[in-house]
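One protein chain is absent from this view; the other protein chains keep their places.
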Amino acid sequence: MPVTQTPSGPVWTRRTTTEQWASWAGWLAVAVLFVISWQVMNTNTIWSFVDDAPRQAGDLLSRSWPPRWSYVGNLWLPLWDTLNMATLGTLIGTILAVPTAFFAARNTTPSVAILRPVALFVIVASRSINSLIWALLLVAILGPGILAGIIAIALRSIGFIGKLLYEAIEEIDESQVEAIRATGAGGWQVLDYGIVPQVLPAFAGITVFRWDINIRESTILGLVGAGGIGLQLQSSLNVLAWSQVTVIFALILVTVIVSEWVSGKVRTAII
Amino acid sequence: MLRIDALDKRYKTGDHALKGVSFTVERGQVVGLIGPSGAGKSTLIRCINRLVESSRGKVLLNDVEITGMSGSGLRRMRRRIGMIFQEYALVERLTVMENVLSGRLGYVPFWRSFLRRYPQADVDKAFALLDRVGLTDHVDKRADALSGGQRQRVGIARALEQDPELLLVDEPTASLDPKTSRQIMRLICEVCRERQLPAIINIHDVSLAQMFVDRIIGLRAGEVVFDGPPDGLDHAALTEIYGEEDWNQMRAEKEEDARDEEDAAAFEATRRERMEGIA
Partner (left out) sequence: MSATPPVAGRRWRRPPLFIQSRLWRWVIYSGVLVYLVLAVGSLEVDWQRVYAGLERAQRFIGGFLVPDFVTRSDQIWRGMVESLTMTVCATVVGIAISVPIGIGAARNIAPWPVRVVCRAIIAVSRAFQEIVIAILFVAMFGFGPFAGFVTLSFTTIGFLSKLLADDIEEIDESQAEATRATGAGWWQIVNYGVQPQVMPRLIGLSLYRLDINFRESAVIGIVGAGGIGATLNTAMERYDYDTAGAILLLIILLVMAAEYGSSHIRKWIQ
């Protein structure tokens, strides 16, 4: 903590003067950025719509209630599709993510100059693009249906699993690897005995975690035509059947809670 | 027989860790390698099984040159050299048995090691070794559930499972209490004599080294400055290796250590008697 000597004795301030200034400048910059952004964002906003929002909300509520519970019968098959999309997508994504992670980790990559940057780019690209956007592209290419959804989920999962896994690989205890190498083990044996046991718990945890997220995401992929319960959501929205939308939301909520519970159980069982 | 000839190592960082080290170790001879921290003891040991690449010089094991090998030749050479580490370096999440069997990795094909289907002869040998180091009851425990002394015993069993022709030991006792240290040192030296194995043991504890090894090599700043029998390690030699220090003080401590060991043995004996009395 800086203490400055002045004629009237030492004065204590929390920060040095430059630090203080830098911090104020930072806050000011944030404020200015916010004001400008606000203005630019709202150039086309029609404020009467915004003012009208509470009334719209009330209207929405009255149309959503009571929910049309009988509609739930139409939802079981889409729900099954949704679960399959998430599970198969996670499976495929994992299969692709594992080699990617080993290529990306500094201590296991076979080539630092070429394969590692490629693997890192694959991971970033997959992570930057939401599975809904992947689904949008894939529906255009493969046609509507759950295949597009599975691949979308898989493509998005590569980045997530790949990143967390390669970080786990880079954090392993090298001395264990060295000891295995010192016994005369070959490359694959070093992988099997020295590296895999160390990252296996992390890997299992990451995969289950991603499966849980994928369940959530697969519920809405139908909005762009990739199958599952989202398709029902889309068609109900199109005809403004809000009482059906309520039922769908409720089912999504239950699914998500159950999957979260399952993944929590599995993770504690593994670790 | 191990021959080291003018071994030189310079790290990329510029550290000149070894400066023309030469010596020969005969069959069954246990060599204690001592020297201050940073003298290059670990570097020397690692240059022998090529975990670290030496810059110049030769290493020969039973008249076969180790330096210059690569690929499968290097692997076949490594499997003949057992190594024991300071922090045990066991694969923590594998069982004791898997750790011991990993000593056979250089001998078995990948599918066998992957499926954990080792030849019965290897498994027999592993059981015998675990019995030898006193861990028969812990075969299927995970390594991270063992105490330090037990882990080091697994490390020893793993090295011996390789049927080594040379044993490299890097500070085997640095993480252990004095009594366990002695047991571990005794175990290593006994095995070496039984099997007529040459061994190099890096060790910081000079008196412990003197108690067990046949020969001591003193390293200082990458150079051999002492090479002789343990008794020859006098005040002058220690000063040459470590610099000025009150060595007599250490001598006294060593005698005290010996007394402690006697006490411990006596205590152990009375405890056993008492337990038998209860039974």
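Letters A and B mark the chains in the order given here, with residues in each chain numbered from 1 onward.
Criterion: contacts are C-beta pairs under 8 Å (C-beta built on N, C-alpha and C of every residue); 3 or more make two chains touch, one makes a residue touch a chain.
Since this is a predicted model, take the numbers as computed values, not measurements.
For the chain that is not shown, enumerate the shown chains it touches in the whole assembly.
The chain that is not shown is in contact with A, B.
Among A:L75, A:A119, A:L164 or A:V224, single out the residue that touches the unshown chain.
Result: among the candidates, A:V224 touches the missing chain.
Out of A:A119, A:L136 or A:I206, which residue would touch the omitted chain in the full complex?
Within the whole complex, the residue contacting the unshown chain is A:L136.
Identify the residues of chain A touching the omitted chain, counting contacts across the whole complex.
For chain A, the residues touching the absent chain are 30, 33-34, 36-38, 40-42, 44-46, 49-50, 53, 56-57, 60, 80-81, 83-84, 87-88, 124-125, 127-130, 132-133, 136-137, 140-143, 145-147, 150, 216-217, 219-220, 223-224, 237, 249, 252-253, 256, 269-270.
If the hidden chain were put back, which residues of chain B would touch it?
95, 97-98, 116, 118, 120, 123-124, 126-128, 130-132, 134, 136-137, 139-140
In this section, only the chains that are shown with their structure count from here on.
Taking each chain's centre as the mean of its CA atoms, how far is chain A from chain B in angstrom?
A distance of 48 Å separates the two centres.
Enumerate the contact residues on chain B facing chain A in the complex.
Its residues touching chain A are 49, 51, 72, 75-81, 83, 85, 87, 89-94, 98, 102-107, 110, 113-114, 155, 158, 162.
Of all residues in chain A, which touch chain B in the complex?
173, 175-176, 178-186, 188-189, 192-194, 197-198, 200-201
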